[in-house]
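Now for subunit A:
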Amino acid sequence: MSRPIVITNVSLYGEETADLVIADGAITSLSAADAPADAVTVDGSGLVALPGLVDLHTHLREPGREDSETIETGSRAAAKGGFTAVHAMANTTPVADTAGVVEQVYSRGKEIGLVDVYPVGAVTVGLAGEHLSEMGAMADSRARVRVFSDDGKPVADPVLMRRALEYAKTFGGVVVQHAQEPRLTEGAQMHEGIVSAELGLAGWPAVAEESIIARDVLLAGHVGGRYHVQHVSTEGSVDIIRWAKSRGIDVTAEATPHHLLLTDENARGYDPRFKVNPPLRPQRDVDAVRAGLEDGTLDIVATDHAPHPTEDKDCEWAAAAFGMIGLETAVGVLQKVMVDTGRLTWRDVARVLSETPARIGRVDEEHGRPLAVGEPANVTLIDPADAWTVERDGFASRSSNSPYIGMELPGRAVATFLRGTPTYYSARFQEVAQ
Partner candidate 1 sequence: MKHLLGTDGMSREDAVLLLDTAAQMAATQEREVRKLPTLRGKTVVNLFFEDSTRTRISFEAAAKRLSADVINFSAKGSSVSKGESLKDTALTLQAMGADAVVIRHSASGAAYQLAHSGWLRGSVLNAGDGTHQHPTQALLDAFTARRRLVDDPEGKGLDGLTLAIVGDVLHSRVVRSNVSLWTTLGAKVVLVAPPTLLPVGVSTWPVEVVHRLDHAIDRFDLDAVMMLRVQRERMTGGGDAFFPSPEEYTRLYGLDRSRMDRLPSHAIVMHPGPMNRGLEIAAEAADSDRSVIVEQVANGVAVRMAALYLLLAGEEAA
Partner candidate 2 sequence: MSGTIMSAADIHRALTRIAHEVIERNEGADDIVLLGIPTRGEPLATRLGERIASVEPGFDAAASVGAIDITMYRDDLHRQPTRPIGSTKVPDRGIDDRIVVLVDDVLHTGRTIRAALDAIKDLGRPRAVQLAALVDRGHRELPIRADFVGKNLPTSRRERVDVHLSEIDGEDAVMVTERGDK
């Protein structure tokens, strides 16, 4: 067990100032006066303490593509970004569609111990969109899978989606959809609109996302399953989800940092770091995603951290892989777009980056807990005044396919504690190393 730690004068949720006393993996007091004699004390002035962040959408790539990320490097990147839990997407090789694979990922995460790795199970065998995978076996495995997704691919068949929504109810699972109508997006390279017309890149129309979400929320309303929409990127999608919620349909949705900040204009230099699926959209859609996150239509922020090796991005746009890394920049981007603009408070950030994702993923016994005495000490310290420039060589991730390289972000996580153990700390917190 780690030595007790006291963080003094830290702002809880960006609100009242307190001391956090962490011992035996839990928060034991909010007053330094109660600290054990052997405690390490660090000054938390100016920092914001949040419950450890939870990512509902991470690609760790292991097993299969260890050249882009491993559970170890991905865990390190997550801890550095302030995360204490990540949901590892199922599109690995082999696909996480059996109890064996999800248990392997789960145990490897435990072994590394930097974040809690919760494997996501595939909805269909091999992500092929044909047969339901054995969700029950994955749910009952040691990995206790509650989140199911074919991410990277949509569950395109409406009957299959209906069955998944119904069947997942058996064990409280949520079906998580990468909403993309496949026929409308064959060969698609970027958002279909003014910029794609000029650049001569095949378009990915907004309707390809919206039509799937519309269909799915109606199905979820019909059969009563728990449905979650990944990486909402268009104004129409936000409208449909708002409508579905108003009808009482059990739907939740996520926004990614990149869809909150970047637009399709970023594609103009043909730099594949900006190639992502769903694609970056025009400003009007970005504004709608921001508004959706602000008014709660979009429940959470998830990174869609998608590492790719250099050679998969150092090439022609059409040949490049979709996706960008995001664990280490999520806090900074969210602060820049939503907090510094007054649209979300740090209390809201705790909700969208910790509490609600933990609840959707059914890991809320451990994560997304209040910063209160007796709770597990999963804590992220954020320095909102630590402006930094994103550098290609600065990532803990094995990959560096970040669209933010060269950009200045206003703040970042400076220390992360998982059950009281520091899993990441910046130079300022050297003392916590023990």
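To be clear about the criterion, contacts are C-beta pairs under 8 Å (C-beta built on N, C-alpha and C of every residue); 3 or more make two chains touch, one makes a residue touch a chain; residues count from 1.
How these were chosen: all candidates are chains of the complex that A comes from, given by their letters.
For clarity, every value in this text was computed on a predicted model and none was experimentally measured.
Trainee: Counting any copy, say which of 1 or 2 touches subunit A in this complex.
Mentor: Only one option touches subunit A, namely 1.
Trainee: Could you pull out which subunit A residues touch candidate 1 in their complex?
Mentor: 183, 186, 189, 192-203, 205, 269-270, 311, 314-319
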